[in-house]
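A protein chain is absent from this complex, but the other protein chains hold their places.
So, subunit A:
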Amino acid sequence: MEMDTNGAGTSSAAAGGGGVSTSTSDSSSAAKRNSKKPKYSRFTQQELPACKPILTPGLVITTFTIIGIIFIPIGLVSLSASEHVVEIVDRYDEGCVPPNYSKNKLAYIQSSLTNKSCTRTLNVPKLMKSPVFIYYQLDNFYQNHRRYVKSRSDKQLRSKAYERDTKSCDPEGFVLDGPIVPCGLIAWSLFNDTYGFSVKSKMLEVNKKNIAWDSDKEHKFGSDVYPKNFQSGGLIGGAKLNSSIPLSEQEDLIVWMRTAALPTFRKLYGRIEEDLQANEQITVVIQNNYNTYSFGGKKKLVLSTTSWIGGKNDFLGIAYITVGGLCLFLAVSFILLYVIKPRPLGDPSYLSWNRSPSGHPN
C-alpha cells in the first residue's frame, strides 16, 4: 500500500535495507518523472459531493409533526384491533384440585390414583367468530432456562440416522435400553393436560391439525423418526407419545419444542372452527395432569379470536398514541421556543470569539 512507501516503512527501506541501491539522480527531469505529487481526485481530497443536513427548526418541527400524525392513527387502529379480540382466560390449576388436596397439591398431581378430571364452565362475553384459538398458558415456567433450552438434539429430531446423538440431552438422553427419542428435558416435560369442550351438551370439535409451523414439520422433525424409550425412565415428566406416529406428525410436541421466549407464555392447543355466540356457556372437561404445583406455576386455558395484531394486547396501541401525542406536544413546544427565542442560524456573532474577545485564548 501507499502507506508503506511513505510511512514507517521509509526507515527500514532507507536504513534497514542496508543500501538497497537508491538512485540519487539529481537531474530535475528525472525528479519530474518520479514526482510523488498525489493525484488529485475528489475522494483523496475528501471533497466527494455530499449532502449536509442541518437540524433547522423547520426540519425538527416537521419531523415531530409527521411522527405524531403517523403514530396516533396507528395507535388508534391497533387499539381497536386489540379491542375487537375476544378472549376468555380461565386459570384452572387452583380450581381443579379437589378441596381435600388443597393443602397438598403436589401429592394430588403426583399420585396416579387420583381423578384428574375437572369440569369448568366458561362464559362467552361476546360473539367469537371462528376460528377460535385454544391456548394453554403457563406462568412462571422458564422455557428459556439455559439448562432447558440446551437440552434437546435437533439432529436426532430430524433424522433417524442420528438417533444416538443425545449428547446435549442430559439428563434425559439415555435409558438402559438405548437412546430416548425425542431426548432432552424439553420433550420430556411435554405438556399433557387435555381439554374437551361442549356447548349445551354438544361437543365442540377441536381441530388439532396444523397447529405447528409447517417449516418445523417439514424440516426439523423427521417423518422417519418415531418415539422410542420415551417417558420410560424412572421419572415421568409429562405426556407420552404414540410410538407409531412419526415426530413430524406429533404436532403438540412440535409446538412445545419451539421454546417460549418469556416465562409467561401460551401454546396453541387447537382450534374451534365454529362461532361461539355471546353469553353461551362452554363446559370444559380438563384432564389436569401437568405438574406446575411443584414450582408454583399457573395454568390457564385461553380461548381467543385473533386479529392482524395478534392476540389481545393494548400495550402497543397505547404506546403509539402516547408517543404520537408526545411528538405533537414537542412540535408545538419547538414552535413556541422558536417564536419566543429564535436564533438565526449561522450567525457569526454567536461564535465564541465574537461574543467575548477577551476570552479568546492567546
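Just so it is clear, contacts are C-beta pairs under 8 Å (C-beta built on N, C-alpha and C of every residue); 3 or more make two chains touch, one makes a residue touch a chain; residues count from 1.
We take it that contacts and distances are computed from a predicted model.
This complex has a chain not shown, and the name its UniProt record holds, of "Cell cycle control protein", "Sodium/hydrogen exchanger", "Phospholipid-transporting ATPase" or "Calcineurin B homologous protein 1-like", is "Phospholipid-transporting ATPase".
Considering the whole complex, the residue from A:149, A:206, A:285 or A:335 that touches the absent chain is A:149. Residue in contact with the omitted chain (choice from A:131, A:196 or A:237): A:237. Within subunit A, the residues in touch with the undisplayed chain are 2-4, 6-8, 10-12, 14-22, 24, 31, 34-40, 42, 44-55, 57, 60, 63, 67, 71, 74, 78, 135, 137, 141-149, 154-155, 158, 170-176, 185, 188-189, 213, 215-216, 219-220, 233-235, 237-238, 258-268, 291, 294-295, 308-311, 313, 315-316, 319-320, 323, 326-327, 330, 334, 337, 341, 343, 345-348, 350-353, 357-358, 360-362.
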